[in-house]
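Just passing along the structure, written as C-alpha cells.
One protein chain omitted, others in place.
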C-alpha cells in the first residue's frame, strides 16, 4: 500500500465516526485507532455551527472540505479531483465586474493562476479574487450578490 | 517504506486525532502511538473517598473487598481464600463481651455459623455480630473499641 | 458555637449546607450511603462517613448509623437537611440524648406541630385565622352536617395524623357526607393507625403561600416575607417565587406578623415555615414546616440573608446576626425545580452563569444520577429588580442549561415561564394543570 493511500485512510477515519480500523491484506496489515473512545458531543462542529445561516450550515456539516476550507483560499482533500476555493474575507460575492458586464467565469471554464474569478465587496471596496493555481471551475456554489462569511466555499474546482 | 515517508506519516498522525498506528508490510513493521491517554478522574472512588479518615480510606482504596463489603456482612472476591466480614452498622467495635472477659475470637480460630465474633456498640446498644458461615479468622483488621463506619472490613476470614 | 456539623442528608441540600458551613469556618462532615460515595457533597466536605447501603431505610433514615457516624467523626451537631429525618421528633430526641446539637427545633416542638389538630388549635389561640372547621375530632354525622351547613359546601374531611392526601375526602353535598366520613376514618385507621378525623371548609384553587421565619434562643423571631408555592403537580412544588404576585402589602404585613406571633408563642428556634391558603381576600393557617425548605433560596435573594447560617446560629445557642430592622425585602426571585425523569450518567453538563443567577445542584459532567432517591437534581434560581426581569433572566438561564444523559423537566419549566397565566401572576393551586393543558 502506498503512503498516499494510508494518509487517505487516516483522513477518512479521522472525519468518520468510526473509532478504529484494522486491515490485513496477505502480507500487509494496517491498524488505526482514534483517541478518546468517548465522543464529546460539544466537539461536533455542525452542532455548534448551527446558529449560522442554515443553508450554509448544512453545506459545512456535510462537507469536510468546507471545514478544511478556512485554512486558506484553496482547500485540499484526499480526493484530488474534489477541491474548493473559499472566501478569504467576509463580504458580498459578485460574479461580474459591473452589473452589465459578463461574469468572470462560468461552470466548465478553465482559468489559469492569477486570473480574476470573482469580486468580493467589503466596506465598499471591490476585492478581486484571483485563482491561486490553474484549474477548471466545476461548480459555482454561491449566488451573485450573496453575502458570504469567511471560509465559505465559492467554487468547486479541479486542479489542472 | 522510505524514512521521509515514515516522517510524513508521523507528522500526519500527530496532527490527526488518532491515538496510535501500526503497520506491518511483509518484513516491514511500523507502530506509532500518541502519548497521554484521556482519563476521567471524576469516577475514581478513592479520590472522592479521600475525606474519610485516612487510615480507613487507604484500606478501602487498596482493597476491592472493602468496596464490595458494604453489600452484606460478608464480602466475596474472586479469590475464595480472601474474604472479609465487614461492619453492618456504624459504631464502636468490641472484641470482648465485657472489659474483663476474654475476646470472642483470636486470629487463627475456627468459628461456626451463628457464633458471636464481636460486638458493635451503637446508641448504647450492644449488637452481637454473628458469623454467617463457618470460617477461620485469618486476621482481625480493627482495634478493640475502634469507631468503625458502615462497610469497614473487620475480619479477614477463610470459608470452611 | 458548634465546631463540626454532621450533615445527615444528601444531594443538593447537603452541598448547600457544606457551602455555608465552610463560609462560617465550621467543619463540614457528610454522612453518605454507598450509592453516594462518589458525589459532590462528599467531595466538597471536609470529611465524609459511610453510614449505610443505598437503601434509605438503612442509611439516611437509619438514626443509629447517622448519630454513630456523627460521633465517629467527632462532630458536635447534626443538620438533618430536608426530607428524610428532618421532621422526626424521635430522631431529634435521639440526637439530643447523644449529647449533640440538633440543627432544628426541639423534639417536643416538632412532635407538637406534627399533630394537625393541636397545631390548628394553637394557631387559633395565637389569633391566626384558620379555615372554618370542626375545631377538633368529629365522630358523629350530626356534628358534621351542622358544621357543613354553617360553613357551606364544599368541605374537606382530613385525618388528624394524616398527610399526603391519605384519609382526605372532598364533600360537595350533604348526601355524600356519611359515606365519605366512613371511608376517611377507615383510610386513616389503616394508614396511620389512628382513625381520628376532622372537617374543614374546602377552598377551590387557593394560593399556597408560606412565610419564612427565623428564630434564636434569645427570643428573637423574624420573618423574611412570603413565598408563593401555588404551582404544584400532585402536591409536589414545581416553581416557587417571592414575593407572591397575588399578595398586597397589607395582607403580607398581617400574614408575616401573625407568623411571627405564632412562633414566639411556641418558643420555636431555627428556620421554619408557616403555610397559609389565600382565597384572594382572606388567608387561613394550614400548617407549620419545622425545618428549612427546598425553596428557601428565593427568600435568601430578596432578603440577602443566609437562612442556613442563621438557622445554625439560632439552633446552637447563638444570637442571630440580624434583626427584623436589618431585613430589607427588595426585588423578585424565582426558583425552578429541575427534576430527573430518569436516572443515568450525565454525558454533558453546561450550568447557567452570569449575573443574578444561582444554581444549587450536585450534578457535574460524568456524574451518575442514582435511581435510589428523590428526583430533584438542581434548583435554578434567578433574581431581578422586579418580577418581569426575574422572569426574563429565568428564561435566559433555562435556555442556557444543558443536561444530557438523563431526561429532565426543563421543557416543562420553559412552558410555565412562557405561559401568560404565569406571566400575569394570576393562578392558584390549580394553575399548573391549567398551564400544562394549554
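For reference, chains read A, B and C in written order, and residue numbers begin at 1 within each chain.
FYI, a contact is a pair of C-beta atoms (placed from the backbone, for glycine too) under 8 Å apart; a residue touches a chain by one contact, two chains touch by 3 or more.
Being a predicted model, the structure only gives us computed values, none of them experimental.
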item: Selected residue (touches chain absent from view) among C:79, C:358 or C:387; value: C:358
item: Contacting the left-out chain in the complete assembly, out of C:191, C:389 or C:418; value: C:389
item: Touching residue (missing chain; options C:170, C:183, C:350 or C:426); value: C:350
item: Listed residues C:7, C:44 or C:85, member touching the removed chain; value: C:44
item: Missing-chain contacts mapped onto subunit C; value: 15-16, 19-20, 22-25, 40, 44, 297, 300, 304, 306, 331, 348-351, 353-355, 357-361, 364-366, 385, 389, 392-393, 395-396, 399-400
item: Residues of subunit A in contact with the chain not shown; value: 40, 42-43, 45, 48-49, 51-53, 70-71, 89-92, 122-123, 125, 147-151
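We adopt the following convention: only the chains that are shown with their structure count from here on.
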item: Of all other chains, the one whose Cα centre sits farthest from subunit C; value: A
item: Euclidean distance of C-alpha centroids - subunit B vs subunit C, Å; value: 40
item: Between subunit A and subunit B, centroid-to-centroid distance (C-alpha), Å; value: 54
item: Sites on subunit A at which at least two other chains make contact; value: none
item: Set of subunit C residues in contact with two or more other chains; value: none
